[in-house]
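Here the complex is missing one protein chain, while the rest keep their positions.
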Amino acid sequence: MTSGSKNIRASIFITCLVDMLYPNVGEAMVKVLRETGVKLDFPADQTCCGQPAFNSGYQSQARDLAKRFMSIFEGDEYVVAPSGSCTSMVRVFYPELFKDDPVNLRKAQALSSRVYEFSEFLVKVVGKEEVGASYRGAVTYHPSCHLLRELGVGSEPKQLLSKVNGIDLRELPDEKQCCGFGGTFSVKYSDISGAILDTKVKNIKESGAEVLVANDSGCLMHISGALTKQGVPVKAMHLAELLAMKGNDGSHD
Amino acid sequence: MADSNQQDFLQKVRRSLGRPGITPPADRERLIGSSDKPKPVTQLREELEALVHEQRDSLIDSLEREFTRVQGQVARISNESDLHGYLKELISAQAIKRVVRWDTSLPAPLDDTLSESGSTVTTIGPEDGDASETRDALINADLGITEVDFAIAETGSLVLLSNDHQSRLVSLVPPIHLALVKPSAIVPSMAHILPILIATAGEESARMPSSVTFITGPSRTADIEKVLTIGIHGPMAVHLLILEYL
Partner (left out) sequence: MEVTTDKFIEGSRTAIKDEHLQKAIHKATSLSVRERDHAAAEIPDWEELREKARNIKQNTIERLDEYLALLADSVEKAGGTVFWADTAEDATRYITDLAVARGVKTVVKGKSMTSEEIGLNERFEELGIEPVETDLGEYIVQMAKEKPFHIIAPAIHKTRQDIGQLFADKLDIEYEDNPEKLTKIAREKLRGKFCDADMGVTGVNFGIAETGTVVVVENEGNGRLSTSMPPVYVALMGMEKVIPALNDLSTFMTLLPRSATGQKASCYVSFITGTRNVGEVGGPKEFHLVILDNGRSRILQDPEMRESLFCIRCGACLNICPIYNKVGGHSYGWVYSGPIGAVITPQYVGLDKAKDLPNASTLCGACRDICPLRINIPHMLLNLRHKIAEGDKTTGVSKPKSKWAEKAIIDLWVIGMKSQRVYGLGHRVGLVAQKVFLRNSKMKDRLPLLSGWTEHRELPPLAPKPFRDIWKERLSKNGG
C-alpha cells in the first residue's frame, strides 16, 4: 500500500524523554520517515504533553499544558511521536480532560484523529512495512502497555520488525506483561517496580535475544537500566533506531 | 407496601444517581418487559421438545462427553434390564445399605432392585416440620436417587427443581448421587430453560420453584494450591443414567 507518501507532511512530537535523554531516537525516526518520503517539521515551542501531571492526578495543571500543546500542533496534518504513552495521552486522555469544555473538546478530538505513534504511522498512514532496514541478529520485542492497550497497536511493530533484512525475531515469553515502569510508579513504589522488572529481564534472557526493542523510551530506560546493572549482555533499542540501521556496525547509511 | 426504611434507603440511592422525584412503585412490565408478548408455557415446552427431538443424538453425545469431563460417571441405559444391572452393580461395589429417593414415580425396576438388594429405602416425600427420622435417613444414607427436570448438554449440568416431592437434600447430603434422565429432558443450554421457568412461574404457581439447582459433576475444590480435589461437602460421586429407551 504505497499511496502518495511523497505528499505526507508530519510534525514531530518529540516527547521529553527522547528530547532530553535519547535524542538519537529522534534522529533515527527522522531518518526513517524521510526515507519513505514524508516531509517533517518540528514545532520548536513544544515542551511536555502533560502526562506526568495527569497521571499524578493534577488535572488542572495537565489541562494548562494540553491547551498549550493543542495550539502548537493546531492545523498540522499529522503529528507523529516516538512513544506510545505520550501518543495515548494526546489521543485518549486529552478528550477526557476537556469533556466539560466544548470548545477545547472539539480541538482535542480533532487532534486525536491526527496524532500517531511512530510505528502505526509508518504502517497505517505511510503504508510501509519494509523500510530498507538491515540487522543481522536475534531480536525480541516488548509491547509497551499504553501502546498495546490504549492505542490498540499490537501487530504493526512486529510487521515492521519482520521485514528487517537478516533479522532473527524471537518471541518474548509473556510479552504482554508490563515491565513495571509506569512513570513515577517506578520511583514511588520502586520495590514493586523492581520486582516486576526482574521478571521482564528473566523473560528477555529466556528469549535468547541480543537486542530488546520497544517503542517507548520510558520502558527502554527502565529495562536497560536493569540489564546494565545486572550485567545482562542485551542491548535495549528503540524501534526507530533499529529501523534506521543498514547493517550491524550501527551505520545508518 | 414500602416501609419508611425502604423509602429512605431507595431515596438515598436515587438521589445519589442524580434522579429527581421518588422511586415509583415496582412495575414489572416496565422494568423487565420485552417487546414480544411472552409465549404460554405449553407452547415453549412444545417448541423445546421439537428442538430436542431433532438434535437428540448430538445432545446425548454432548451430555455424556461433558459430564464425563467433570468427573461424573455416565451410562447409557438401553432397556430396563440394563438399568437393573447398573443399580445392582453400584449397590454391591459401593456397599450401599441405605438409600433415600425422591417421591416421584421412578422407573419400576429401580424399586424392585432396591428391595431385592436388601438396602433400606426411604422416600423423602411431603411432611410437616422436620421429622428426625427423615433427617437421620438423609444424613445416614449411602445413596440418593433422583430424576432430573432438565440436563444441559453444553456444560454437562443436571437441573433439579425442588418441591414437596423433590427434596433438594436427596441430591446433596448422601455421598453418592444417582440421577436418571430421559433424552427428552436434555436441552442445549441454560438459555433454553430459563424462559420455561419464568413462564411456569407466571402461569401456574405465581412464583419460581423454591429452588432450582444446577449440578455439574461431583463436588470439588481447588483451594489448596489450586490442586483439583473431587469430593468435599456435596456428593463425592454422581452417576448419571441416560434412559435411552424412554
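Going by the order they are written in, the chains are A and B; count residues from 1 in each one.
Simple rule for what comes next: contacts are C-beta pairs under 8 Å (C-beta built on N, C-alpha and C of every residue); 3 or more make two chains touch, one makes a residue touch a chain.
On a predicted model such as this, the values are computed, not experimentally measured, just so you know.
Q: Out of all the chains shown, which come into contact with the hidden one?
A: A, B
Q: Among B:44, B:181, B:197 or B:240, choose the residue that contacts the chain missing from this document, as touch is defined above.
A: Residue touching the chain left out of view: B:197.
Q: Looking at the full complex, which residue from A:7, A:165 or A:228 touches the chain that isn't shown here?
A: The one listed residue touching the chain not shown is A:228.
Q: Per the definition of touch given earlier, which of B:58, B:78, B:115 or B:229 contacts the omitted chain?
A: Reading the full complex, the residue touching the unseen chain is B:229.
Q: Would you indicate which residue among B:68, B:117, B:184 or B:216 is in contact with the undisplayed chain?
A: B:216
Q: In terms of residues, what is the contact footprint of the unshown chain on subunit A?
A: Subunit A touches the chain not shown through residues 12, 14, 18-24, 26-27, 30, 34, 39-42, 44-48, 50, 52-61, 64-65, 68, 96, 145-146, 148-150, 176-178, 180-183, 185-199, 221-222, 224-226, 228-229.
Q: What residues on subunit B make contact with the chain left out of this view?
A: The missing chain touches subunit B at positions 2, 5-6, 8-14, 16-19, 23-28, 31-32, 66, 70, 124-128, 130, 134-135, 138-139, 152, 154-157, 162-164, 167-169, 172-173, 189-191, 194-195, 197-198, 201, 206-227, 229, 231-235.
Note that only the chains that are shown with their structure count from here on.
Q: Counting only Cα atoms for the centres, state how far subunit A is from subunit B in Å.
A: The computed centroid separation for subunit A versus subunit B comes out at 55 Å.
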